[in-house]
Structures are given as structure tokens and as C-alpha cells.
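First, the structure itself, so that you have it in front of you.
One protein chain is absent from this view; the other protein chains keep their places.
As written, the chains take the letters A and B, and residue 1 is the first residue of each chain.
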Amino acid sequence: MKNKKITQNSGFRFLIVIAIPLAFFIICQFSMSAYWQKMITLFLINVLLCASLNLTNGFTGIFSMGHSGFMAIGAYFTTLLIMSSADKTARIEGIPGWLANVHAPFWVALLIAGVVALGVAALVGSLVLKAKGDYLSVMTLGLIFIIKGIVENNDSITNGSRGLSGIPNKLNLLGVLVVLILSLFILYKVVHSSFGRSMLAIRDDEAAASSLGIHAAAIKILSFSIGAFFGAVGGGLWAMLQGTISPSYFYLNETFQIVEMSVLGGMYTLSGSFYGAAILTFLPQLLSNLESGFSIGPVEVPALYGLSNIIMSIIFILVIMFRPRGVSGTSEFITDTMFSAKTYRDLFHRETWQEFADIVKTVFTKNKSKAEVLHTTEKKEEKL
Amino acid sequence: MATSEDLVLRNVSMQFKGVRAVDDFNGTFEHGKIYGLIGTNGAGKSTVINMITGSIKPTKGEILLGDVRLDKLPAYKIAGCGLARTFQNLRVFKQMTVEENIKIAEQMHHRYGFFDMLFSTGKFRNQENAMRENAKKYLDMVGITRYANQRADNLAYGHQKMLEIARCLATDPKILLLDEPAAGMNPNESLQLVEDIKRIHAETNITIILVEHDMKVVMGLCEYIYAMASGKIIASGTPDEISHDQAVIEAYLGGERKDA
Partner (left out) sequence: MMKRKLMALVLCAGMTTALFTGCGGSTGSGSSAADSSASASSAAGSSASAGSLDAVSTTSTDAAASGDSITVGCVVNTTGQMAAYEVPAANAMQMAVDEINDAGGVKGKKINLELINAQSDASQNSTATTKLIDDGAPVIIGECESTLAMTAGSVAQAAGVPFITYGATLPDLPDRVGDCFYMTCYSDKVQAYAMAEYAYNDLGARTAYVIEDTTSEYTEALSKYFKEHFTELGGSVVLEDSYDENGYTDYSAEIAKVQALDAEPDILYFASFSDQAPTMLSQFRSAGLSMPILSGDGFDAISIAEVAGKDANNVYYTTHIDVTSTDSSYTDFVKKYNDLYGSDPENAFASLGYDTVYFVKDVLESIDGDITKDSVKEAIGQVKDFKGLTGAISFEGDSHVPNKQVVIQEFKDGGVEHVTTIQPE
């Protein structure tokens, strides 16, 4: 009972979702190693990629597998717009003059990349979203092949399969955090509006939704396109973080990774993207440390290449079996705390903090009283 | 005599592969009246409803609301013309709350754009508030307000049916099509349903078209009835006329005249 209460207390929520993580990110930016900065930034980018996919897959029921295609669009458009003219001319053989000279500040580049992806998604969506279920998923997969082919066969624009390196990084960890929060805010607004409700209705029962005046095709295209927009922004951020891109970096493995994040974390919520991204950003790297063999106390565990893949697969299977809606289930704890005005309003009310203090006290006194009981029983046993 | 709010079907047929589900249906549904559509299973009643609401398109004939050709419009646009329907197999939005189900229907008349949504403009807030208030109103109308925040599929079957009706009313329709609303109800519930529909009709004065098996409900409500068998209309008229019609008696009422 008490547990339920504390998770509804705005003070608690503010601390755990906003204040403490924000403090952590600031500390990370200014005094942690380059490696951890990179890892945390990667985590933030993955949250964005996952959340944008959740809009399409979870909320609207379109199981899209083409997300890394939009990432590719985002990465390449952003790169070509933020790289210096000299760099582009040196690296891309035969680049047309206008392309070499075009340049934009990073935020404009990200916007343009997003809009292009949105346009592509709207076009493709209008053709493909009539299909249902598995057929639709397979068709979205086709998008990845097409985009890869386009990138590989237009060397004078994209440098083809050679890829591009030397991409300047215009955003540090906090910059990426700002972009993420802005994007999540927009996604949150979409979900909590007529558009969001329509998406849910279509997912639930398309025929019933149509009978209530909802233009199902248009809503599906809208959802697909918005997902694509933010997928592209994520792709652009990723390109800047990595410094190097190549068409092979936006292919099957990458799209599966994002889908995995989405499903594991909970694709029916925006908050789920945090859990999914956390698991898939940090766990594989942690686990790969195990693979070369290690020791726990006296026990020697030998080198087991592929162990991390096995463990990840097991986790995936367990989640699907026992918690098919993902870690977050139906709970929007994180995004609700971040974006609902109530959280912030409550901070100014004394009752909120009073309640919070009370609960914390009871937690400690509960433990204390437990300890007291143990202590007295021990004493009794001594006496006996 | 047909006004702009009358629904007219002219020579409407539906041909599936090898089966003519509806054969040359001609009918007028005048504004504000309650109509019944009866027939045995497979007579084509649901097909007629599906054609009117746009789930399927007739292979022949015309469906007009005033002078608008409904048979040429997609389902969502037909709904926008003022037609609302319930489904035989109950299609509430199971995973959404009762209130959200109504809000979806309200969206048709409470529109706002992306800009409003993003910046929580006055328009956005007003429309969302209006939708919430109206939702309460419609839930009151069918008596399920206390379930407003429950998931729709947690409700009892009867309440879910009322939810579907409330959802239809929330679209502020001109014509309400009810596909076997009394299915699965016991005699008491059917009686209550008749009262509810009468009350709704009195309050809103919309056209109601009822597809039904339960003759008590049909006779109790309808001003005019179309009787179908094997896709064709075999008789049409007032309840009294229908219950005395020989063809209807043979096909449907089982050979003997039964008291309504």
C-alpha cells in the first residue's frame, strides 16, 4: 500500500525521474571519462530511436521493421549538411559543386533530415500501409534494402559503400539530452491528443474506428511519418557521435536492435524506450567482458565466445514469455512525470513534500522496528 | 417526399461470388422515424447495414442521403455525413477506457490541428475539455457514468452494448443503425433496451434503423418494418401489417400467426 503511494507522490517522482538523472548527466558531462560520456550519449540516442519506433509499432499497431532506413536518411542528410566544404570535396570523389558547398548549422541539418524522412515515409506509407500485419512488416523491411541500394549506388553523393568519416560532432551529451527531451515532448503531446487516441483506436479495431469517422489510412501514414522524422533525427545524432557512417551501418542488424529495444522495454509506451535502450546499450557491452573468461572467488569461468548473445537471447525469450508487454507494461511512469504539468505544480505544495517525508520516515521506522524485534528476541534467547 | 435527411436505397444489390446476398433492395428511411429490418439468418440484413455504412460497396444500385451518393464514399466519410452504427459482434475499443471510447467519437466534432496540440493553445484545451464534458453527458444518457475510467472490456456485456450506443450518439448522428442490439439479452434486459431506445429517440429525434431477431423489441419500437428473406424484401409496412403478412408468417414467424 505504501509502495503504491510513494510512486504517486510528485516529490518522489520528480527526484527519481528528473532531478537525480539530470544531476547524473551533468556530472557525466563534466567529470566522467570519454568512454562513459559516449556510452550515456549513445543511450540517449537509443531512447529517441526506440520511442519514435514505439509510436508506430506500439501505439498504432503497424509493426514497422524499416526504422534503420530512416536512420540512414537522417545520418546522411545531417552529415552532408554539417561537413565542411573542404572535407566533402576531399572525401567524396566527383561530388557536385552545389552539394559540396551547401552547409547548415546542426539543428537545421537535423530538421531537414527529419523532414526528408517524413516525406519519404508519407510517400512509402501511402503505398504500403494498405497491407496488413505480417505483409506490412515485410514491406517495411524492403525499405531498408532500397535505401541501402540508393546510398551504395550514388557514390558521387554519398561516397557509396566506402562510407564517410570525419563527421564533426556538434553536440555534447547535454546537447543530445536537450534534443531528446524536446523530441519526447512532441511525441508525448501527439500521444495525449486526438491523434494519439485515433492511433490507439485504429490499433484496437480499425473497422470500428472508421465507423466513427476516423480516416484510418491518414492516421497510419501520419504515425509512420512522425516515427520516421524522429528516427532520422536519431540517425543524425548517431552519425555525429560515431564520426563515421557507412551504408552497412543501417541494415538488418541495426533495425533488429531497435525493434528488440522496443519490444523489451515495452513498445506500447513511450517510457518503455528508456528501459529498452538501457538494457540494449549497456548489457551487451557488460556481458562481452565476461566472454574472455573471469573468476568469481575460487570459481574459474573459461572463455565463452558468444555468451553475451546467449544471455541476451535468453533475456529476450523470458521477457516475451512472462511479460509480453515489455518491462514498462502499460506504465508511463517516466514520461508522465517528465511532461505532465501536475508534477511541477505539486512541487510547490507543502503537502507533497510532507507526504514524501512521512513515507520516507515510515520506511526507516519499519526497518527499525524490525530490527528492534530481532534484537529483543535475541535477548530473550540469551536469557534462556 | 424524400428530404435531405432521408436515406434512400434504390435497386441495391450485393453480389458475392456465386451468391447474391442482397437482391434489388428498395427502401426509404424517413428522417426521425424508427425502422426495423427483420429476417432469418442469412437473409441479408447485416449486408444491407454494411452497405449503408460503407464497410462494403454494393455491386449495383444507389444509396443516397438527400442527394449525396453514400455508396461512393469511404466508411469514415459516411460517418461524417451523420451515420453511426453498432456492431453485431460488439466492437468497443477494448483496451481503452469507457470515457476514451466516447472521446474518440467526439473527435469528429471537436477538431484541432498540430499546432494547437503542440502548444496547448486555448483551442486545444477548450476542445479537450468539451470532449470530456460531453462524454459525461452521453454516459449519463445510457446510465454507465460510474464506469467512466474502467477499461471497456471490464464492463458487463450489457453495459458494453450501451457503451457502443453512447459512442454512436457522441458522433451527433442523423441516423443510428443498430445491428442486433438485443442479442444475448434476457427478456428483462430487452425490455429495458426498448425503454432506453425510446427515450433516446424522444430526446434526439434521430432516425433509427434496427436490425433485430427479437420480435418483442421490433414490434415495441418500430414504426415501419422491412422483412427480408434470401436477400429480397418480402414485405414492408407497419408492425401490424407485417404481423399479418402471409409471406412473413411463413418465412419467419413459423407458419402461425403469433401475438406480438
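We adopt the following convention: a contact is a pair of C-beta atoms (placed from the backbone, for glycine too) under 8 Å apart; a residue touches a chain by one contact, two chains touch by 3 or more.
Just so it is clear, the structure is predicted and the values come from calculations on it, not from any experiment.
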item: Visible chains that the absent chain touches, using the contact criterion stated earlier; value: A
item: Touching residue (missing chain; options A:S308, A:T335 or A:T352); value: A:S308
item: Which residue of A:N172, A:T244, A:T330 or A:Q354 touches the chain not shown here; value: A:T244
item: Residue ranges of subunit A at the interface with the undisplayed chain; value: 33-35, 38-39, 42, 91, 149, 152-153, 160-163, 165-166, 238, 241-244, 246, 248-249, 253-254, 279, 283-294, 296, 300, 302-306, 308-315, 318-319, 322-323
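The rule is simple: only the chains that are shown with their structure count from here on.
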item: Distance between chain centroids, defined by C-alpha means - subunit A, subunit B (Å); value: 43
item: Subunit A partner contacts - residues on subunit B that touch it in the complex; value: 53-55, 74-76, 79-80, 84-85, 87, 91-96, 100, 103-105, 107-108, 110-112, 114, 117-118, 120, 124, 167, 171
item: Residue ranges of subunit A in contact with subunit B within the complex; value: 186, 189-190, 193-195, 197-198, 200-201, 204-205, 207-216
